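The other protein chains are all here in position, but one chain of the complex has been omitted.
As written, the chain order gives the labels A and B, with residue 1 at the start of each chain.
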Amino acid sequence: MKIIISNSSNLPIYEQIARQIKNQIMSGELREGEPLPSIRKLAHELQISVITTKRAYDDLEREGFLDTVGGKGTFVSVQNKDLMREKKMKIVEDKLNEAVSQAKMLGIDLEALKVMLSLLFREDE
Amino acid sequence: MDSVLEIKRLRKEYKGFTLNDVSFSLPEGFIMGLIGPNGAGKTTIIKLVMNLIRRNAGEIKVFGLDNIRSEAEIKARIGFVYDNPFFYDDISLKSLKSAIAPFYPKWDERLFQKLMEEFDLPLKKKFKTLSHGMKMKFALAIAMSHDADLLILDEPTAGLDPVFRIELLDRLAALMENERKSVLFSTHITTDLERIADYITFIKDGEIVFTAAKDEILENWAVVKTGGDRFESDGVPGLRGYRRSEYGVEALTSDAGAARQALSRDDVLERASLEDIMFFMSKGERHG
Partner (left out) sequence: MVNLIRKELILNRLNILIFGGMIAAYAVYMPLRKVSSGFLMVSIGVISAFLPISFQAREDRFKGAALNCSLPTSRNQLILARYVTGWLMMTAGIFLTIAILLMIPGGLTIVHSLLTLKSLILWLFIISLVFCLILPFTMRFGFIGVLVFLVALQLLGTLMLILSLMFRGKTNAIRALFNGISGLVRTLKAGLGETGFLLLGVLFILIMNVLSFFISRQLFARKDL
């Protein structure tokens, strides 16, 4: 698990942590059932308050990404495949919505947008 | 979650200064930073907890026990570092240790030796030959060698080089992996606490300004930067102090939410650091 905290970001630290863990779960970097470090271990490693890491974990647990098994620790919860897919789709959908609004405002038509999309998709291949 | 330190309505009267009606608690397993300007009463509170001075009123409970009635019992579980290390100058570190260690049933000699090595402290040398930093390190080594459940540190980083300050914070962070260890850390160098403190208690002129979880504080307090005219006409919600310059006003608010709503386009709202809070509340001109 990789966590990088920015002190200059306006985003509270617990949110930075939660987001990064969430992304890694969604991208598959963190697999289902994988154990996470305890909130205290994480706090030590990142040199931050335990309350902060606890909050991040609590938020993620509430959203269904993590499970805490009493006495054993915290694990990435088994993801409902469809729900996950839906969440992922939603994220991309939101971004595309933004792009579509911008395009319309700037007078770029659908065809041009489609071409752009294909090019961008193929960029790393 | 039990409190490892409970202070209720503590009062201490001196000729020119009174510690008045101070109450706060440190829950077990957390670090609390006691911050405030010099002379605010931080050291007084710590002296009262350690029974170096007598209180005029109030209650102090450590590990759930009265700090005077169960003095010996609780001190066996407390590691104490004072801002002026209290060891005899002309005695060697080794001898100082042999005088002190037997008092602690949980003394860990191996750990002590390891710390002495890691801190690079010469056992055979006399205490007075040590630099200030090394004296503090020695005090720390002693405090950390008997499995203390509560560490009380009074300005431990004042006058220390930045390298050791960070090392100390790292050690404290490592200690906190154990959920039964707690730390009370008094300092006027707030940047030390910015990251690792769980709770912050702010003292000023002998009174508590606030005691709360650090995350909560940093979320709710902010610094608003706005023009002088707008400040005069509209003010800032939750204002706690401000500073005027030729080009505008910087104002501290304890209600970041409301302040954010009231922002105009040119204004800037930033997270307040503990240092900002201390500064604006100590020196900044007050409103009204």
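We take it that a contact is a pair of C-beta atoms (placed from the backbone, for glycine too) under 8 Å apart; a residue touches a chain by one contact, two chains touch by 3 or more.
Since the structure is predicted, the reported quantities are computational estimates derived from the model, not experimental observations.
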(request) Tell me the shown chains the invisible chain touches, ordered by label. (result) B
(request) For the chain that's not shown, point to the residue among B:66, B:89 or B:270 touching it. (result) B:89
(message) If I consider the whole complex, including the chain that's not displayed, which of B:15, B:54 or B:110 touches that chain?
(response) B:54
(request) Can you list, in ascending order, the chain B residues touching the missing chain? (result) 47, 50-54, 71-76, 78, 80, 82, 84, 86-91, 95-96, 98-100, 102-104
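In the analysis below, only the chains that are shown with their structure count from here on.
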(request) For chain A and chain B, let me know how many angstrom lie between their CA-based centres, rounded off. (result) 35
(request) Spell out the part of chain A that touches chain B in their complex, as residue ranges. (result) 10, 12-14, 38, 40-41, 43-44, 47-52, 55
(message) Considering only the defined contacts, which chain B positions touch chain A in the complex?
(response) 29-31, 169-170, 173-174, 176-179, 195-198, 213-215, 218-219, 270-271
